[in-house]
Structures are given as structure tokens and as C-alpha cells.
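A protein chain is absent from this complex, but the other protein chains hold their places.
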Amino acid sequence: MSTTDRSLAPDRTDWTTVRSDFPFLERRIDGQPVIYLDSANTSQKPRQVIDAMSTFMATGYAPINRSAYRMAGEATDAYENARRAVARFVNAPSADEIIFTKNATESINLVATAWGRQNLGEGDVVVLTHMEHHANIVPWHMLAAERGIELRWVPLTADGQLDLTDLDRLLDGAKMFSFTAMSNVLGTLPPVEHLCTAAHAAGAVAFVDACQFVPHNATDVQAWGADLVAFSSHKMCGPSGIGLLWGRMELLDSMPPFIGGGNMIDDVRLDGFTTAPVPAKYEAGTPPIVEAIGLGAAVEYLEAIGMDEVRRHEMELTRYALDTLVGRYGHDITIHGPTNLEVRGGVLSFAFRDIHPHDVSQVLDERNICVRAGHHCAKPLMRLLGANATARASFYLYNTTDDVDALADALDGATDIFGL
Amino acid sequence: MSTTDRSLAPDRTDWTTVRSDFPFLERRIDGQPVIYLDSANTSQKPRQVIDAMSTFMATGYAPINRSAYRMAGEATDAYENARRAVARFVNAPSADEIIFTKNATESINLVATAWGRQNLGEGDVVVLTHMEHHANIVPWHMLAAERGIELRWVPLTADGQLDLTDLDRLLDGAKMFSFTAMSNVLGTLPPVEHLCTAAHAAGAVAFVDACQFVPHNATDVQAWGADLVAFSSHKMCGPSGIGLLWGRMELLDSMPPFIGGGNMIDDVRLDGFTTAPVPAKYEAGTPPIVEAIGLGAAVEYLEAIGMDEVRRHEMELTRYALDTLVGRYGHDITIHGPTNLEVRGGVLSFAFRDIHPHDVSQVLDERNICVRAGHHCAKPLMRLLGANATARASFYLYNTTDDVDALADALDGATDIFGL
Amino acid sequence: MAGLEDLYREIILDHYRSPRNRGELPTPPAVRAEGHNPLCGDEITVFIDVDDSEGEGVVRDVKVSGQGCSISQSSASMMSQAVIGKSVPEVLAVVKRFKGMMSLDTGNDDDTGADEPTIGTGGDGAEHPLGDLEALQGVVKFPVRIKCATLAWNTLLEALDQ
Partner (left out) sequence: MAGLEDLYREIILDHYRSPRNRGELPTPPAVRAEGHNPLCGDEITVFIDVDDSEGEGVVRDVKVSGQGCSISQSSASMMSQAVIGKSVPEVLAVVKRFKGMMSLDTGNDDDTGADEPTIGTGGDGAEHPLGDLEALQGVVKFPVRIKCATLAWNTLLEALDQ
């Protein structure tokens, strides 16, 4: 579907109502509303999620998978329902393929450690891209230090897309291709399906860091043809303290465990142990029970709105923001990343005149505008951009064009102070 | 202070008020109250904790350590305040020595992996005890499988205490002594200080699994002389999704990281990375933000009551339960573990006539009495007890002697059905 | 709410108190599989002796050892009775039917063919194709106990897989 088609479709969603679901956005500081433009970092939570968690803690909290009384059974069912909801949300073939971790970072470490230790030795190749988040770099560095694997990097084009010219050569002989489905700095949406196909053609496992993608787009892990996909609850209206890993059962089944302890075992003796079936095998210890309930509520919340709607809304906001900021500030603002909205999500990293991003963010904060200034946990990418920081405004379903206007207005203030 | 002294002291706490702080306990099923005796598994949450989390999500939720606007600064402060509260609660010398993990199981895996890989090789010895939870067994099995370390086990006496006769011989040449501060099956409270001293005398690191201890007793990691201590939020009135590791800074500083990603780095380049200082070094990715806030509230809640009071209350409940159950059922009930309450916490694992624990729990559940039946994630210990399961009633600050009476009454029902 | 009488039927308690086919079989010729219920610690060992001398293979003998709750033990006892003397395909059909009964989803017994095997000591196969095993139907109302009831059956499948 092209952008134009989408804009012509009637706007089914009342975004003002959506916004009013988020109590945080009703907060006033010095009488002024808070304008939250840091959702690529972590998202706000709708009342529905907050209430689901409080209600569960107040009336239904009980252990999972351990005790046999009804309340424990009900809590376990609620926990497993959340797993089913997540599976449905990303179109996983089976709920048992969804692993609850603590965050996407743990999901990626799980794969790098469990799969990596089993399958990678001296000289084996893992391919990453220049736009990865530290979460999809450091675990591989750790593995490289431990067992001498080689890391190769897919470079970027001038407008911040993956430069795939040499992809086949890079993938040649690789055992793993791990890449982001959306850059948290540039907003770039790489061609995931194509990359998975290329990985498989080279005999590599295709691992997708979908942290930034899943919260903002309809996700279909099967259509992607991916082998493993990591994402996080806290960026998709769900609570902190829980992350996700989806993987093909065959792979999850064959990998050794990552964290050992209760719940992930079949039997434990003084001289060894055997593991429980997936997903329990990867969920050692007391899991994020309350968090799973919250995440389930978040998924239902997003499903009710529809992820295509969310994407369309964010595309419109992004177009409006690009038009407004460039229209107003021309060459005084540099917005990184692709301008074609088909391949970019609602993340705007920018440089404003010669003012340091940290100072930009300070001036915006004066008007309660929350943007992130820094390296966005992507230092290798920042070096490529020739900056050690950018300011980043990122949108979500609760943002409006008013927020964009407020951002544009507030930038003027920076000029006043720094007189540049 | 002896038991008798404690009983003579005036009861400072109004336990009925305490109980009314826990909304779960007001729940009725079929008109009957819920009697929660599964706190060794996971504890219920007071209103104060639930409210702290909801309020934070509704009005203060923002990223930690990443963005520079005020709300992010405030959220970071709140998160760090929780760290300080936990440090105070266990008398850690510095808040920076408190690491937030996802649960105690991750804390133990962190040590087994990060410290273990750095310090243990073929033939090196780790000493555990026969009363460990799977969380303090499986990570060491995993390490043993990977690098051929030797595990030695401190045996038990007939009444379920550690048999320390051969301790020095077991510790001879050991590099690590990892042991529980309270058995989750037997309630046994081993002499932690003595064990730490013995570990150090042998040149071993002393690692305490304090999961069951911290929620129920005043904890002083310095008085113990421990090197590392793991525990969990969800067992101490706090939320799920967050665990704790305390360690001496010197050790934490020298260990390599466990999970790699954002926040734990100082710098990341294409060819490697450097780590951030402790605690960030061990907190990769978006941390359990909301959960830390909840845990902070839980700590404050427990502090206001006083952990000595909690311990006294549970001692009284345990004595009452032992008296009542043995008084009523005599030899028909076998309660495992020490009878000296000075060395036992409020955990009662029992066998009732010849009825299988699972059936006992079923019958109790009919009266909304929640006990755990099973191996309690301690299969090696269960084998020693000659059972593959026990029923376990465990107490916390919200339990009363009425709960004990209800348990004792309900056990009669089991006899009716099974006619034994 | 389902009452305890739905769970603890007399037939179940009878099999629990006097389990049939307890014990072990020499391996080989029998094969042996172990099952654990990680929830409650139940451990069961199933020995199955299949006579492969002609065609499909016929279950000559089954023995069960291990410890467990009333539901897992009685289900194991009934299972042993239900499969002895049956051909392997017949056994698989019984397992499938039993697991169907133990499933929380309703309406998934769309494979009630005419050629279903009858089982058990009761004998009146047409109306009660699972015989004694029907007594375990009440377990479905106590979802946490389903794993107890299916433990012996899953272990049987593992043994047959060998």
C-alpha cells in the first residue's frame, strides 16, 4: 500500500481519545502540558495497562507454574494468555515459541550466548549492520572476545539506508545475520524479508532486532521468514521488566539454556540436570508475572486500534514534522535518515544549527518537551554520522501535530539563548 | 535475643492493620476468604506497593540514565533511590554495590557465569549444600558441564540442618562456597556468618542465596562477612520482574559483564567496547524501572514495621503452627526441618498421613487455602527426604493464627475423602 | 465451582488404593520411559513390552512404577489396563482419545470415528469408549490437575517412540 493510498483512507481512529488513555500526558508542569517525544526510548502506558497490573496485583497475584491451587492456576492461565496474545500480535505459529525475558537486550544475549556458544567457533562469521543498537553489538563483541568470531558490518548509504551492494559477499560463509528491523536513530526500515532471504541463501540464521518495529507496525514474523526475533514490552505500551524472544521451535528446541534455575528444568540431581520443554527452558526463576499481565493488556490495547492505523498515524505525523521543521528552519536543521516515508518510521534525529543536542534538549525541556539527546546507544552509527550526539524526537500513537508544532516553536528559543 | 525474650516484649505491631494493607487477602471466593500460605513461593503486595507503581506509571514514567529532560532525571532519581533503599535494607556499604537483575536466579547466574568464567577452570571446586534451590544448583551444573569444575555438597543432619562436621575438608581447595541463608523447604536458618568465615579461611568466595532470608529477617551483609548476596523482590512484598545482587565493590569491579548492551558500556566501537562502572556494568538494556519503584516502596513498607518485628511475628506463628498441627494430628503429620525456632523460619513442609501432597493441597484449595505441593525447586533435597513432594505452608507478616487454625481444620477433610 | 467429588470419583480412589500393573519389566525385551511432572514432583516410570513378531506389534505387557498423587497414579493404573493386549495403532488411538478428553478446548473430538477401539474393564464400549477412564473426565474441571492425569500417557508415548 502506498503512502498516498493510506492518506486517502478515512481516518478510522479518534486519536484524541487514544491520547486521553495515557494519564501521563495529562500531567502539567508549571501549568503546561508534557509533550512526550521520547517513545523510541520507552513508551508511556495507557490506563488499561496500569489498571490490568494493579487489579492483578490486588486480586489475582499468585505464583506461575509452581503451585496447584486455583489462584495459582488462574495466574498461570493469565500469564499464558499473555504469551498467546504476543504470539498472535506478531503472527508466531505457536505461543510456545514466545519466550519472556527481561528486556530485548536479554533476548539478544540469550541468542548470542546459547546459540552462539553452540554454533560459533574461531573464525566463524556474524554479520551485523552499521545501524545496530548497542544491544545488538555488545553481545557479539563479548562472543568475539571469548571465541574469536569475525564480525562483518553492512554499511549505509548516504541517506541512512542499508547499502546492500555487497550483501552477498558479506554474507558469504556467515553463520548468523543479526540486524535491526528499524533504526532507533534514523528511523530507517530495512527490507527485513529480503534480508532474511539473503541470510538463508548464505546458510545463515536470520535474527531480527524488532524493538523499534513491533510497537509501530503490523508484524508478521512468518512473512519475514525470520528465524529469531527480539523485542521489548516497554516500547509498546507495556510495562518495563519484560522482553520477548520469538524463535522457530526447531531452533529453540536445539539451543542449550541460557539462564539456569527453577522452572527451566525437567529434573535436577547432584550430578546434573535435564531441561524442560520450550518455553520454560528459557524462563528460569520466577518470571515477570505482573509484567506479562500488563504486556497482554498492552497487546490487546494496540490490537483494538490496529497496527496499520498506528503506522498510518505515525507516517502522517512524520510527514508533518519533516514539512514543518524543514519548512521553518531550512538548512538550519539537518534531519538524518531517509526522506521516503515508506522506508522510515516516526523517529527524527536532527542537528539544529550549531547548538549541541544536549543544549537543544535543555531548551525544549523548559517547555516540557521531552526529546532524547545523545548517542542513542548506537555509537558506531553516530561516528558514521560524524556527530557524537543528536537530538531525537520520536512519535507514537498518542502524539499529535500539536506536539510537532510545539517542538518547532520551542526550537526558536534555543537560537535566542545561543545567539547562533 | 532468645525466643523467650522476644515473646515477653510487648507486641508493637498491629498485625490486623498490616493484613488490611494487602488487598488480595480481602478477596472472597464462594464467599470465603483466601488464606494465603504460599509466601515462600512469592508474596502478596501491599496497597502501598501497588499504588507506588500505578502512580509512577500514570505520572512519572520516563527512561532511566538515557535522556536529559527533567522527567527522565526524576525517574532516574526515583530508580536510584530504590537502590539506596535496598542498600540500607541489607546494610550494604554502598548503594552502587546493589545490582538490579530480573530475579534472584539471574543474580546467581550472573555470578556463576561472570565470576565463574573468570575464575574457575578444570578441576576447580565449588561447594554447595544439600538444601539448595535449583537456582543455586543448575547454574553451577552448567558451568561444570562447560569447564569441568567439581561440585561438593555439604550434607544435612537428621533434623534438616547443615552437617558441618566435615566442612573444612569440603572447603579445602574450594574457590567458591555458595549456600542458602534459609531453606525454602525446611525453613532451616544456617549459621551464615560462620559459613562465610569458613569460606574465607579456605580462600573461597562466600556467596549467600538470601532469597528466603531477606524478606523475613533483619539482614546485615557486612555482619555476615559475605562477598556476594542474591535475593528477590517478589518474595519481599515487592513486584515480580526485579531481583537483586549485592557484592563487594572490589569483586563486582573485577568481574567481567554478564549481559551486554546499552547502559552497561562506556564506549562501543566496531572492534570492541569498554564497560561502564558498577552498577551500570551489570544492568544492560532498559532496566525494571517500574519494578524498582515498587521494590523501593516495599522496602519502605517493611522498614516501617521493622524486620525484627516481622521475624518475631513469624516465629510466633511457626510455634503456634507446630503446636497446633502436632497437637492435633500427632504422628499422622510429619513436619520436616528443625524444631528449634532459633534456627528455623516460617516454612512448614509436611507429610500428612499417606495422602499425596498434591491431593492435600487440592483438599485445602477447596477451602481457599493456598499451599504449595511439590518439590519446591529442590529435587536433590527432596530425594534426601525420601519424598518426591511435600505440602508446604509458609508464613509472612500478613498471616495470623486464624490462618493456622483454618489449615489445621481443613486437613481433616483430606482424611474424609481418602479414608486413610 | 466443581466439587471435590467431581475429581475424586470412587473408581479413581479404587485404582489409587489398589493400583493395577505396578512394578517393572526386564529391559529388553521391554522398553522403559520416565516422566516427570515438574509442577508437583511426580515421577513415573512406564515399562512396555511390545510383541513385534507379527505386523503392527501388540502390547504384551505394561508395568508402572514411581510415585505420584491420586490422579496420576490412578490414571497410570487405568492406562496400563487400557493398553495391554492392544495393537500399537489401537493404543495410539486410545491415547489420542484420552488426551482429547483431557483437553480444555471443547469440540475437538471431531475424529470420533466408528472404528474407535473400546477400552478398559467396563466393557460397554459403545457408550463409554474410554471405560473406567471416563471417571477421569472430572479432572478437566481442575485444570492444574490435567498434567497429573496425562503424565502416564505422555510417558507411554515416549516409551513407544523408542
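Think of it as A, B and C in the order they're written, each chain with its own count starting at 1.
We take it that contacts are C-beta pairs under 8 Å (C-beta built on N, C-alpha and C of every residue); 3 or more make two chains touch, one makes a residue touch a chain.
Not measured: the values here are computed from a predicted model.
Considering the entire complex, the omitted chain makes contact with A, B.
Considering the full assembly, B:D266 is the residue among B:D163, B:E250, B:D266 or B:E303 that touches the omitted chain.
Across A:L317, A:A351, A:A389 or A:L411, the residue that sits in touch with the chain not pictured is A:A389. Against the chain not displayed here, chain B makes contact via residues 65-66, 68-70, 72-73, 76-77, 263, 265-267, 276, 280. Contact residues of chain A toward the unshown chain are 30, 356-359, 362-363, 366, 373-375, 379, 382, 388-389, 417-419.
In the analysis below, only the chains that are shown with their structure count from here on.
Chain B and chain C, compared by their mean Cα positions, are separated by 38 Å.
Chain A and chain C have centres, each the mean of its CA atoms, that are 46 Å apart.
Centroids built from CA atoms put chain B at 32 Å from chain A.
Multi-chain contact residues of chain B, defined as those touching 2 or more other chains: 358, 362, 373-374, 379. Each of the following residues of chain C touches two or more other chains: 38-40, 145.
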